[in-house]
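Below is a slice of the complex: some chains, not all, each in place.
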Amino acid sequence: MSDEIREALEKIFSADSDVYRQRGFQRRVGFGERPAQIHIDLANAWTRPGNPFTCDGMGTIIPGVQRLLAAGRAKGIPIVYTTTAYAVTDGPSPDMGLWHHKIPVEVLKLGTDAVAIDERIAPEPGEHVIVKKHASAFFGTNLASMLRAAGVDTVIVTGVTMAGCVRHTVEDAIGYGFRPIVVRECVGDRVAGVVEWNLFDIDAKFGDVEPLETVLDYLEGIEPFSASPALSAETTGAAAETGRG
Amino acid sequence: MSDEIREALEKIFSADSDVYRQRGFQRRVGFGERPAQIHIDLANAWTRPGNPFTCDGMGTIIPGVQRLLAAGRAKGIPIVYTTTAYAVTDGPSPDMGLWHHKIPVEVLKLGTDAVAIDERIAPEPGEHVIVKKHASAFFGTNLASMLRAAGVDTVIVTGVTMAGCVRHTVEDAIGYGFRPIVVRECVGDRVAGVVEWNLFDIDAKFGDVEPLETVLDYLEGIEPFSASPALSAETTGAAAETGRG
């Protein structure tokens, strides 16, 4: 993006921020106490060259995600990756739904290397890889339920694309009752401008956009993640005398 | 229900429980630390005579719910009521969906006294009345999101009907990551047997069926409900320096 265009965007953002602040938007949702990480579509089709879905900025995004993974693993918080992949890409009932009528999702075949998570940030045992069919990590998946059962209250979001899957995920996250934190250096896209304006919209309305260092500091400060308090105090022994009609 | 039939059901439940226990079913999900109450369809169409939806057992259910409400209000836990009501009951796009092709939901008109919560257990300010269109209190409603945002981990369920809305609500509740507790004396239906066999199925697989006194004891023992810890520590002042690309 040229300096001239960046300057034009900054001018818009500044004027818009004035309106938002006068009206009480752009508040801070803040960090909670039990975070999870959600890394959106950092699979080879997006992180490596040569695919219609290839994104820019991996030189910054991948090292940033590596640092987040190290910090999150040190505290044992839930780590979730998503990829977007399809098992049935022709015939009258594809699992793409209608999305191939807008974008080339037919190239994202389930089980291929293209949709595997980039090995530079490979999942470890006990971490989650969710295969989604739509933009949001929550849409048509078990993610919200799983995080709720684990007592998660905050989701730290990275990945691609900012104008697609990351944005939809963040909009859903606050709807589902999780505090969304988007890591500024760790999100990307494939065309100019869309990272900037989508971060602007999100920070105004749906989640907090925070620098990587702030998020790393936060992760360093939290308690290690354990089974939620309620779940660690098992209610055994009561089985015999409970319940039925 | 005749003694003879009750005896036959008990015989089935006993044999089935043997199988379930050998195989590791009928475990206890137990109580968490931050409960909400969900009172299903205790509106006049179900609690008063003369409606196709009228249920039995209100002589026990209403006083039980009154005691639960008192105990829950003393601790400030979220209280949720549901009713089932429709704004558009004819034409090609009713908000009943397809359900009137199975049961007479067309009599449940939004805004009528029939679908108002029974005044003996009337909602107080700050409590929630959710108008649902389908059986489960969670289906097509904001309930799971609202409870998650409030940090709820347990749902105490009462109401009617056991074979319909209560059961579907409990199945969904554990799916969404909430511990379902069904209050045995506070659920009902309108035909014989179905309370018993649905409680049996639920206790085997989806939630714990507990006596009213156990639930009241539990409510007496919990901490008062407050904004979830994360939400009480507001992150103010950080607004100026965050976020945008």
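Read from first to last, the chains carry the letters A and B; within each, the first residue is number 1.
The rule we apply is simple: contacts are C-beta pairs under 8 Å (C-beta built on N, C-alpha and C of every residue); 3 or more make two chains touch, one makes a residue touch a chain.
This structure is a prediction, so every number in the text was calculated from the model and none was measured.
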Next item on the list: Fill in the total copies of the single sequence across the complete complex, 2 being in place.
Entry: 4
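One rule holds in what follows: only the chains that are shown with their structure count from here on.
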Notebook entry, point to check: In angstrom, rounded to a whole number, how far apart do the mean CA points of chain A and chain B lie?
Noted result: 32
Notebook entry, point to check: Can you list the residues on chain A that touch chain B in the complex?
Noted result: 13, 17, 26-34, 144-151, 153-154, 175-179, 184, 195-196, 199-200, 203, 208-210, 228-231, 233-236, 238-239, 242-245
